[in-house]
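Note that this complex is displayed minus one protein chain, with the remaining chains in position.
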């Protein structure tokens, strides 16, 4: 089963892991992206995430289809939070369950790498001592 | 901070992740080993884990010291459950927090690979249709 | 459709363009840059999507296409 979640609600690791749990799984790898308190030496107070939601869901579904074709995964879920996040909060949770650990690690890594390239989600950094900035431009 | 936990209590992903969370972290990788319902075609009903507890803790601490030297990790925890586990339950949770994701993935992977080689923990498989067996001998 | 730096700089979610038949994504980007000079510098950094799919600069647009300007993505 592949699941894609975009939400402004806080993400929860336990419930994300529960979505991929299976008696056939021997390994689950979970990647959690969290809001750091600094970026290139500047103090970050919060992050604002915006998405082209429909396209982001479509691209994420395609990415999960690709990892399912490439690796022997059982269930996978990718959840991304949108809106304003505080330092320390999770922005992304990816969980992949497989029979053996190599597949879970590889698929999870591939999902986050692909997400960072092809999923239309943007991040605006709010700094302690400067005006907010959209990253990457 | 490095933490090593051996316990007969059920493991909880959220509380394990909470142990490594940090405002300096941008990435957390979590590996969860879970009890599979089969092994080489035989139906598994439960697993019993036994440890040389003092040595296992010492070896796990050494492994965490090694990953800390090798990768730029912030906090890491490895928890292993002992005793009788049902299918689907987590036997191991490893969580590593770092500023960037590459280190978290690499350190987490290295910890589980080293655990599988040098940590004195043993597994007895209970089958649906056969006598229990210690694995590896 | 406009997002992130485009949406905020222009204070709009959407703009409409009328282009000659056979116009491409490149043509749209030029027209966009001419109309909105203050965001022109971001266009070369951005990709373009039609519907939910990325398309190249030589992609020929059709009147019903909903086009999105996708500045460098920053998810995760």
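Here the chain labels run A, B and C in written order, and each chain numbers its own residues starting at 1.
Just so we're on the same page, contacts are C-beta pairs under 8 Å (C-beta built on N, C-alpha and C of every residue); 3 or more make two chains touch, one makes a residue touch a chain.
Quick caveat: nothing in here was measured; it's all calculated off a predicted structure.
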Practice prompt. Would you list the chains present here that the left-out chain is in contact with?
Written response: B
Discussion item. Going by the contact rule already stated, which one of B:13, B:64, B:85 or B:112 would touch the omitted chain in the full complex?
Written reply: B:112
Response to the item:
Of B:9, B:54 or B:72, the residue touching the omitted chain is B:54
Response to the item:
Contacts from chain B to the absent chain lie at residues 33, 49-52, 54-56, 58-59, 80, 91-92, 112, 115-124, 134-137
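The rule is short, and it goes like this: only the chains that are shown with their structure count from here on.
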Worksheet item: Taking each chain's centre as the mean of its CA atoms, how far is chain B from chain C in angstrom?
Response: 48
Worksheet item: Roughly how many whole angstrom separate the Cα centroids of chain A and chain B?
Response: 23
Item to complete: Find every residue in chain C that makes contact with two or more other chains and list them.
Response: 76
Fill in: In chain B, residues with contacts to at least two other chains
101
